[in-house]
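Below is one structure, written out as structure tokens, with a few remarks after it.
Incomplete set of chains, arranged as in the complex.
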Amino acid sequence: MTDIPVLQTRALRCERDDRELFAGLNWCASAGEIWQIAGPNGAGKTTLIRILAGLHGFYDGSFTWPQWLQSDADPREKLLYLGHKAGLRDELTPLENLQWWLALHAQQADPMAALAQLGLAGYETVPCASLSAGQKRRVALSLLWIVDKPVWLLDEPFTALDADGVTLIEERLRQHAASGGLVIYSSHHRFDDAVRHVRLGGKQVELA
Amino acid sequence: MLSAVWQTLTRWYHQWGSPRYFFQYSGVLLRWLWPLAIVATMTGLVWGLAFAPADYQQGDSYRIIFIHVPAASAALLGYVSMGVAGLVGLVWRMKMADIMIKAIAPFGAILAAVALITGAIWGKPTWGTYWVWDARLTSMLLMLFLYLGVIALINAIPDPRQAGRAASLLSVVGVINVVIVKYSVQWWQSLHQGSTLKVVGETAMPAEMLSPLLISMLGIYLLFACTVLVRARTEIMRRERKSQWLKEALQ
Amino acid sequence: MSFVATVKRELLLACRRPAEIINPLFFFVMVVAMFPLGVSPKAELLSVIAPGVIWVAALLAVLLSVEGLFRADHESGALEQLLVAPTNLYLPALAKILAHWLLTGLPLVLVGPLLGYMLHLPVSASSTLLLALLLGTPTLTAIGAIGVSLTVGLRSGGILLALLVLPLYVPVLVFGAGVVSYAANGLPVMGLLAILAALLLASLTLAPAAVAAGLRISSGG
């Protein structure tokens, strides 16, 4: 790990429906860190993560990924984004859904082991429509075991999970940070003292 | 006397309106109905297609009548019964009625399609064309569309109970419409062109042709009844698969 | 009471989003304009097919505009409030149908003769066209509303609605286009107009009840 930050934002500001969600966000995140984006409903957590993922372009200020700027690569090469919605088509099985994702990310991997690890053994070839909300979430989260990307952007990764699932994911996030990755997730749930946070929704953005 | 008949009818209504009773007795009924349907259909068709005399005008091509007419009339009957079931389902919230609609619609659509196709095939030798916009043909086409609409609606609604009720309402509306369509299309036909083509021949049919026709009609009706009962039973099994009585009945 | 209030509300809503009034009109004109382009620009031919073309276009325009009849109410939750109110749904349903027709159907009726002129329909037939559309389009709206009430909340788009509703539109199409052809050929039209009026009366009295039932079914009733 160098000390060049992975993510650097400069005076990031976003407004939606004539309401300022956040402003003056100067935020520096380095490899090996876990960041929680916190704040009440409607504070702009999802919006911020979507901005970082390159999905939302209506903001002022700027952000860069300095560790890779030199290489002039597409930041998407380095990003794994999991949104609010699980992103699974109900008509397809978990396996089929994951295979399409892998093709999009041009990665080769076998999802079976990851699915089994998440307690989905036996469900690999059942249409997602007949999975419960928590099971769907697990399918989406299995990407954390399958796809190899340094930066993770996770929007509410813990929703719909039971206590076991939450522990499992927490463990995986820690592990990823320990191996030099960067985790940014939005949630009300802070699972570790080492987790740093960006708090939106107050008068000023709070970084700690 | 009359009240006794009425009482029997209401008793039947309540008995057959209960999925459990229906499931039990339709199984018994089917055991008799299937052989009857197959025998009648086979007799009618074999007699009609192979043994009935050739028509003095049309030769052998007329033999398709033994499929065409039974299919067409069963399709009409099926639609009307769907409407009746829909009304019963809507007014008395009877579960079995919704199930019946779901059971009738696909086979009805197939019969309508068979009537259209056999009619078209027959049309070529008799009228010189597969298709004309004749009143009867057009209304049959519209009936096929109405069947397909009901099927599409059932498919689009995820909850089967809700789908059944929605289909009930649509069938009732559809039946009212069929009556109006029939008259409008007849009027439209008489406006635009003189009836050069007649689906129904004026000449009375000789008995050697009529009896196989009637038998194959009976056969198709019975076949229709069998498929409807079977489909209704499958639907009952799907809906009630957690209930105790079904598990016992299937033992 | 609930009737007047609902009509007023719908008119207010329409004033606040005029696009919903204008779009169906454009669609109507656009579909009709496809025919000189697709069939032939010859006046004699166009004048013969004009009644049918105008009616088919009107059918489709009403169909697609009526698709949104309950969409915003469903998504905002206002439809639930309507369903739990201690009022018979018949009157609000009738009010919605009438208001929707006033806002989207009536404009079609008014440009109908203009389109007839553009398709070289004899001028003598244009008053009949106007009258036929005036009697026929509310029927289309009312029947369409039944289809919409059954598909409210489904994400199936316009094509499912079309499959449900187009076969039900056939009588209106037949009599509506028929009466205009009669007028173009100088034949008497009163009989057919009377049939259209009868269809209108029947659909306006029966459709609200069906819509009410359909809404309850779609809400999960």
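Labels for the chains are A, B and C, by order of writing; each one numbers its residues from 1.
Heads up, the rule we're going with is that a contact is a pair of C-beta atoms (placed from the backbone, for glycine too) under 8 Å apart; a residue touches a chain by one contact, two chains touch by 3 or more.
Treat the numbers as computed from the prediction; the structure is a model and nothing was measured.
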Open item on the list: Each distinct protein chain appears once in the view. How many of each does the complete structure file actually contain?
Closed with: A x2, B x1, C x2
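Operating definition for what follows: only the chains that are shown with their structure count from here on.
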- [ ] Assign the assembly's chain-to-chain touch graph to one of these shapes: line, ring, star, complete, other.
- [x] other
- [ ] Could you grab the centroid distance between subunit B and subunit C? Build each centroid from C-alpha atoms only and quote it in angstrom.
- [x] 32
Open item on the list: Need the CA-centroid distance for the pair subunit A / subunit B, whole Å please.
Closed with: 56
- [ ] Give, as an integer number of Å, the spacing between the C-alpha centres of subunit C and subunit A.
- [x] 48
TODO: Return the residues of subunit A touching two or more other chains; collapse runs of consecutive numbers into ranges.
DONE: none
Open item on the list: If a residue has to touch 2 or more other chains to count, which residues of subunit C qualify?
Closed with: none
Task: Contact set on subunit C toward subunit B in their complex - done: 146, 150-151, 154, 156, 160, 163-164, 166-168, 170-171, 174-175, 178, 199, 206, 210, 213-214, 217-218, 220-221
- [ ] Note which residues of subunit B are touching subunit C in the complex, please.
- [x] 90, 142, 145-146, 148-149, 152-153, 156-157, 159, 162, 165-166, 169-170, 172-174, 176-177, 180-181, 184-185, 187-188, 191
